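Worksheet for the structure shown next.
Only one protein chain is missing; all other protein chains are in place.
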Amino acid sequence: MRNNKLLDNIVIISVFIFLFLPIFVLILFSFNTSELNIIFEGFTLHWYKDLFYNRSLLEALINTLLVALSSTIISTIIGTISAYGLYKYDFKGKKIINELLYIPIVIPEIVLGISLLSIYTLMKMELGMFTLILAHITFSIPFVIVSVRSSLTSMDPNLEQAASDLGADSLTTFFRVILPSLVPGILSGAELAFSLSLDDVVISYFTAGPGSNTLPLHIYSIIKTGVTPDVNALISLMLLTIFIVLTISMVISLRKIKGDER
Amino acid sequence: MKNKIIRSIFIVPVILYSLLLIALPIIYVLIISFYKNDSYGGMIRTFTLENYMSIFNSVYIGIFLKSFLIAVITMFICMIISYPFALAVSHKNAKTQSIFMTLVMVPFLTNSLIRMYGWIVLLRKNGVINQVLLSLNIIKNPLNLMYNNLGIVIGMVYTLLPFMILPLYSSISTIDYRLLEASSDLGANKWKTFTKVILPITFPALFNGGLMVFTPALGFFFIVDLLGGGKIMILGNLIKNQFLTARNWPFGAAIAILLIIITYILIMIYRKIGGKMDDLGA
Partner (left out) sequence: MSEKKVIVKLENFSKSYGPKEIIKSINLDVYEGEFITLLGSSGCGKTTILRAISGLDEPTSGRVFIDGEDVTHLEARKRQVNTIFQNYALFPLMTVYDNVAFGLRMKKVPEDEIKTRVDKMIKLVHLEGYENRLPKELSGGEQQRVSIIRGLINNPKVLLLDEPLSALDLKLRKKMQIELKQLQRKLGTTFIYVTHDQDEALSMSDRVVVIKEGNIEQIGTPIEVYEKPVSLYVADFLGEANIFKGKVTNVSNNKTTVNIKDKFDLTITEDNYQIGDSVNIVVRPENIRLTLVARKNNCIQGTITNMVYDGYITKVFIKVNNTSYEAIINGNNKNYKINDEVYLYWALDDSIIIGDKK
């Protein structure tokens, strides 16, 4: 096909400018001597130093990472087990369970947020880190299941039979044969769960309580009074970390593409 | 016996999870929506349709219309941006495609609130965009880029764009390029090839994207709070207020149930046109 390369590149570049502009601005102002985030007046690193003395901000960061990590690990484990269970076994009501699993994916987050808040209140559970992590697990599991399921359906169905033909019991089969071939699906599910958790505002807003102040909630509370550039500095550092992780994972996946082309 | 235990290990967690953390909370919200609110922020256990009736109050109808309008506009703008972008990316080689699609996701690994703050810095009266335009003498007075509908739509489009780009791209990238060549070979120009070949094939993906943009757009109260300036309300703000400030849970629950119903009508249409549920989460 003859395609207009120039037009293609203009479209791609414009979309990327749109996507990265707000982030770029935040990073830029993290080096700004003025604390107003309005005009760039000069270069400084002192906001990065300040960052380490801003206790509530650091606490919010730690909470955020704690929630993201623990909910990712738990939802990945439960999601993987569940995806395999739903793939392998038949049981009464499986259809209903399958339908229920789509709910967190499709309904507006606010509905899931107030539903969890309501049930927490009904159960007299005090809002805090536990309820927050549980909420994040709740909305992450279905995404992990979908991701692992796509790996399962593309897996050779004879693998399992071959394993049991060779004398492996079902647990051995799962751990030695099935699980290794699901790794890409599990990893992308975990990635998704982690980024969903980092990104979430709405559900956290309803399910977090005092003592479980996370980064988005912290920023939400100070955004109207004015955000100081040490927050920009923190965001820049987070972005840097993400960028490093992404670059590594991209290099790995690009090698795989190259391998496939051969 | 041993097999039975193994079987339970694999299926009990998902059953418990979906019943306790998905079904139960939503059923409870459904029940609440028939309760009555007492004046102290508590609930009276009864059965009333009052909450659903009061949705038809003109104030709330206005909020409904506003929400739908914002969501529909957001959805259309996302479509208009995503199609050319996904097509342009699909013209690149495999390596470049994979880099570009990863880059699309990078901003979303930060928090959406943080990105909204970035937009505030850009859009406000003394924000970066106005400063730049003023210093270049393109405008004489700063533009009102936020605290209005424009700001809300920018925030919504920005936050939801990847949900349109991803399904469209994955659908477009699986189109056999020979179909496009056949179309061109048979005399179709680019626009005809798009409307007659690409659009019909990618329609389920377009609907998927539309769904994943439209329904969240009804609920993102924080975008409206931050970029709308507090005067404008959408369904998300209404629900949030009922639960956290007005403390009228039954009414808030009724609106939430309504949102669920709207979502499910859209899902039914999506399934009818051949969309797969798993694609929604991918």
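Read from first to last, the chains carry the letters A and B; within each, the first residue is number 1.
The rule is short, and it goes like this: a contact is a pair of C-beta atoms (placed from the backbone, for glycine too) under 8 Å apart; a residue touches a chain by one contact, two chains touch by 3 or more.
If you're wondering where the values come from, they're calculated on a predicted model, not measured in any experiment.
Enquirer: Of the residues B:82, B:130 or B:183, I need the one that contacts the missing chain.
Expert: B:183
Enquirer: Please output the residues of chain B touching the missing chain, sorted low to high.
Expert: Residues of chain B in contact with the hidden chain: 176, 178-179, 181-189, 192, 196-197, 200-201.
What we mean here is this: only the chains that are shown with their structure count from here on.
Enquirer: What is the distance in Å between the mean C-alpha positions of chain A and chain B?
Expert: 17
Enquirer: For chain A, which residues are in contact with chain B within the complex?
Expert: Residues in contact with chain B: 1, 3, 5, 7-9, 11-12, 15-16, 18-23, 25-26, 29, 37-39, 64, 78, 81-82, 84-86, 88-89, 91, 93, 97, 100-112, 114-119, 122, 134, 137-138, 141-143, 145-147, 149-150, 169-171, 195, 198-202, 205-206, 215-216, 219-220, 223, 227, 231, 235, 238-239, 242-243, 246, 250, 253-254, 257-258, 261.
Enquirer: In the complex formed with chain A, which residues of chain B make contact?
Expert: 2-3, 6-7, 9-11, 13-15, 17-19, 21-26, 28-29, 32, 81, 84-85, 87-89, 91-92, 94-95, 98-100, 102-122, 126-128, 131, 158, 161, 177, 180-181, 184, 211, 215-216, 218-222, 226, 236, 239-240, 243-244, 249, 252-253, 256, 259-260, 263, 267, 277-278, 280-282
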